[in-house]
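The complex is shown incomplete by one protein chain, all other protein chains being positioned as in the whole.
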Amino acid sequence: MDVLYFAWVRERIGLPKERVETSATTVMELVEELRNREERYQAAFADLTALRVAIDQDLADFDAPLAGAREVAFFPPMTGG
Amino acid sequence: MDVLYFAWVRERIGLPKERVETSATTVMELVEELRNREERYQAAFADLTALRVAIDQDLADFDAPLAGAREVAFFPPMTGG
Amino acid sequence: MRIVVQSDPFDFGAEAGEFAAGHHDMGAVVTFTGIVRGDGGLDRMEIEHYPGMTEKALEKIAGEARERWSLGDVLVIHRFGAMKPGEMIMMVATAAPHRKDAFEAAEYLMDYLKSRAPFWKQEFTADGSAWVAAKDEDEDALTRW
Partner (left out) sequence: MRIVVQSDPFDFGAEAGEFAAGHHDMGAVVTFTGIVRGDGGLDRMEIEHYPGMTEKALEKIAGEARERWSLGDVLVIHRFGAMKPGEMIMMVATAAPHRKDAFEAAEYLMDYLKSRAPFWKQEFTADGSAWVAAKDEDEDALTRW
């Protein structure tokens, strides 16, 4: 699946998008996998209350299932308007 | 003093403005004087809850004093906007 | 602050654009414009007003809004005379550092302008004319401020 990062999440991880092969069944499992990769992921995912997630471009919860998801995005709370 | 009429008050009385010599000390006394003049005044002032009054271009109450007033206006509730 | 009372049409887009462009230190601009609705077979609307008191009342209302909210600027334009369905009757615009102030001040201006500025609307249809009656809900709207 495609994993996208925006704003300071993108900056901490150092890239806007990557292809991830995973057997994670929930967003939280995916986060755990990414955290175990490298320190920059740990830094980005240190405080989940400061993060939001979207599955296939819809806002979702961290315990949401990933079944069938093509695109998961992580980002800080939005600041539009 | 000048007495002005607007909207359907003007239509009922048949003129927009007139000079009135009066010794009325309050708006209510002026209304009574006008009511005693002719039927068209009675028609215009029949229901005071449907009327508003301004003294020298400021909204006022019917029991407001007229001392020093140069201009008194009677009209229905406003419908601007 | 600019208060305009006129019978001529005004260019809402140009006024709104100019108002917003003039306020680079304000983060939020809200505009409201009232348009003559064509429903009910309306042919035209005529608005009577009280020259002198109208300007005074609008300035008072705008001044009260400026005391109550943190505003950079206020614009009120209100027409009188005859207008056809689709024509703009009036507009208000508010500029503020924050959107809450801009919104609330614009609603306050509208609520007071409706019931406290000396304008009277008369509607003309093929059947004749009728003065628009003030609505209880417009008077009630003032109680929230």
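A, B and C label the chains in the order they appear, each numbered from 1.
We adopt the following convention: a contact is a pair of C-beta atoms (placed from the backbone, for glycine too) under 8 Å apart; a residue touches a chain by one contact, two chains touch by 3 or more.
Predicted model, so just to flag it, every value in this text is computed and none were measured.
S.K.: For the chain that is not shown, enumerate the shown chains it touches in the whole assembly.
M.R.: Visible chains that the missing one touches: A, C.
S.K.: Of C:31, C:54 or C:115, which one is in contact with the hidden chain?
M.R.: C:31
S.K.: Please pick, from C:88, C:117 or C:134, the residue that touches the omitted chain in the full complex.
M.R.: Going through C:88, C:117 or C:134 one by one, C:88 is the residue touching the chain not shown.
S.K.: Please identify, in ascending order, the residues of chain A that touch the omitted chain?
M.R.: Per the touch rule, chain A residues meeting the hidden chain are 4, 6-8, 10, 54, 57-59, 73, 75-81.
S.K.: Could you list which residues of chain C touch the chain missing from the display?
M.R.: Missing-chain contacts on chain C: residues 11-18, 20-21, 23-39, 85-86, 88, 97, 99, 102-103, 106-107, 110.
To be clear about the criterion, only the chains that are shown with their structure count from here on.
S.K.: Averaged over CA atoms, how far is the centre of chain A from the centre of chain B? Could you give it in whole Å?
M.R.: So the centroids are 72 Å from each other.
S.K.: Hey, how far is the Cα centre of chain B from the one of chain C, in Å?
M.R.: 26
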